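One protein chain omitted, others in place.
Each chain gets a letter, A, B, C, D and E, in the order it is written, and its residues are counted from 1.
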């Protein structure tokens, strides 16, 4: 019986303008190692700073928010292609554009599948949650540029403390008030939490460098409780 | 310059098992009249009791929540076909399955466009909000089986009072705690409200019999304020 | 070398309104057992009473017969999703919508593939026959709510006798005069018989409870001779 | 209100190997004239001798009958491209591959739409009948290389007489026994007649040179009665 | 009779990182004005510096050249979305992904159509030439960051002189030796010139600021002769 792990790879990994592609390589290496441990891996890539630049330009030109989402999705797919390149022949070579395509790919190949966003109105966090739900994944790892969930935004308040675990309703409260403009989806938005909650998918928020640790069962980041 | 109106038609209109298709006919008549008033109309159909029966059966058989969403979407599309039948040659004859197909249809025809759901994880309310956003609609009418938003669920508490208008954040608080299982999406869920909010789309919640009144500018149902 | 069996599952199995989903479960169990015997199984699901309710409503609203077929196809796909749910991880998770998608799925996965209708003007019996032809299936089992082909309709004439085998041209004569309105496709229509005939596909008509028996080679139902 | 005419153009018009493209030009001219008379025209092209050559070769190589149909459909689409070329900028420039695409094209453009076959198991006559049904066409003209329906095959029996009109059930009897191998579909097969019958679509069988006459309401060929 | 103009908009217009979106706005204004002059406009957008950054990163990660092309195409489509945003409701709201989709869009709407690349192995110059050929365009304007074709690369050799007109075979000689790595397609590559040549499409190479002038028939840039 297959054990699926879904890994949401934050857009920050693809901040090409600032960091080049070293982080992409690092994530690829961890996913490869996870596969060697027997995991069937699906990765969902976020947008990063290129997405933000495009979205800002398009908003300034008068695009609708739904069109901005569409634009962001294109960039997340470009990021998916980068991760596929880094994975080489371990990656499924085509990027699924619907959940149905994801399911077909997962049924026909044991390669690591990489995808970006799917539809306007849905963050890549929500996509990752839906993918985990569809595949009956044993774990969703949300890999981001902080090492877990803090009581407050640690970049603004240095006294914020990291939580080892957090109840999903508590987490929603923390996120509330974060607004919802295209390209500014927060680390875990309401939709994705609702999806995780309705299917009680084991989920961990951690940093990109700890993906493999999380899949090895080490206690990293913040677990979400239901 | 085109004036678009998006009308979310609640699944209850398609409760074929209880009511036959009289309500479908009634909604079609109002949309036709709205078109005669110069509106370009896009209707989004919900699921109704057939959707609930299928979802219950599939959940009982062990389907994932995402698969249940997929199943619900199929039924909303069957409902869209019913409304198309009732509209006759005023309806665009094909049901868009993505926002992109909706945009292409709206650019190539002035017929009334009818669509159902799009993707798992997204209620038809969210679809309606995204459609309104994409098309730059002047109004979103959420036509349902209550005549507006009440301070509490009027079916449970008879002393609940109808609101003439409600702020979007207030509305979210009212909805909170409603859960989020496939097929039980409430009248206006968080995602759809976030979308309405981010684009400040004028929106009204009213009953199916007052769609035309709402499009004529009469003060019916409950307006959403931003 | 793969041995394909195509099983047409009559819509009556999906008469959710009358029977719940016990029969769906029963069919799934037999298909699973057939797979354990080494068969590669493709199932084609019919419409059932929900399809008939939708078709009646749409006809009453003035839909064309082709649109009624389209509506029926949506419901057969919803039924396919139910059977997929019941099969769990033995089922190919996506429903093919063209013969080409069926062929691609069959070439890329050994899961049980479940599909509904394909195109207006074609019954799901015809789809099953085309699937059998395309895959070079060794047998087509037409599983329905009677236990075989009778000299006359057994529900109308109690003295009708079951045939152990019937020549295809004889069978066409029996079917003649049955009319051809959407949603009322008879158990084996002309098109499907012509397809079976042109490719001489071994076929058996039997009841849902005997699918596995038929695939085990037992003498059940009525064989079609060429 | 639009008046649609569907014209089935027999494959013989595209017998390029024997006749070049003069007949294609002749048909195009008549369709153009029909359009000038106010008809909205949809043409469905058959296979012709190239289709037969391919089908014979593929059958000899061991293809399934369904694959032969698929091959025939490719050639009918090539023929559709020829007719589009002959119609120049009066033709819709893309060939619909599903009924749904036909409906979308017909709703978004007033050009002459040309299509070939759709799916294995369905002759282009059946496609033409479905198209007529979907569009609510006022007439279906079946343009072929004989000038109507004869009491017997006129190529075999010179004493066969042409019928001015024929009842659909009588016509089915005439066709019976014609077999049903891919690429040998007769002028009007069972499926297409059933579709015409279920929707009582006014239909005429006539020769390619009389398409325009038929659309002008002249008494040409053989009318089908219900 | 429609007069189509195809405008290739060089990727440099979308060098967001260096220039923001002022140039996008400027191009949009000219296209709008061209439309007011009666032109039916199709714009094809190039890649720009974001495309180059992605392609460099993916090449470094080991992607195949075909995959790099695919990545570049994604970014050209993101650029198309920017131009659509700038054109507002004068733009066709969906980006064609095949020539067939372009033709369908052009037959069903009079909006300005914007598209990016189509397929690996084909520059956006080639796409523009194919679009012009398919639509029977009266002119192809290749708008780039130099004001025409020079005897040599003017950025390297300041004594290069601009040509008022150039024969297509002469132009090919000038381009020869330019290499052909993904993302480095030169201003007019061999394929696009061959396409222009085979259909003798009137073509002009000029700067972005002179698009409208070229469409007004002014003598700007360099004409290509056949």
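Keep in mind that, in the parts below, a contact is a pair of C-beta atoms (placed from the backbone, for glycine too) under 8 Å apart; a residue touches a chain by one contact, two chains touch by 3 or more.
Quick caveat: nothing in here was measured; it's all calculated off a predicted structure.
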Which displayed chains the hidden chain touches across the whole complex: A, C, D, E
Among E:21, E:134, E:206 or E:222, choose the residue that contacts the chain missing from this document, as touch is defined above. E:134
Listed residues A:14, A:92 or A:208, member touching the removed chain: A:92
So which of E:107, E:171 or E:191 would be touching the chain we can't see? E:191
Omitted-chain footprint on subunit E covers residues 64-67, 70, 98-100, 118-122, 126, 129-130, 133-134, 136, 179-182, 190-191, 194-195, 197-199
Taking the full complex into account, what residues of subunit D touch the chain not shown? 16-17, 20-21, 24-25, 50, 53-54, 57-58, 60-63, 67, 70-71, 74-75, 77-78, 81-82, 84-86, 88
Just checking the interface: what residues of subunit C touch the absent partner chain? 1-2, 100-101, 103-104, 106-109, 134, 136
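Heads up, the rule we're going with is that only the chains that are shown with their structure count from here on.
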Touching two or more other chains in subunit E are residues 108-109
Chains as vertices, touching pairs as edges: which of line, ring, star, complete or other describes this one? other
Chain-chain contacts, ordered by label, are A-B, A-C, A-E, B-C, B-D, B-E, C-D, D-E
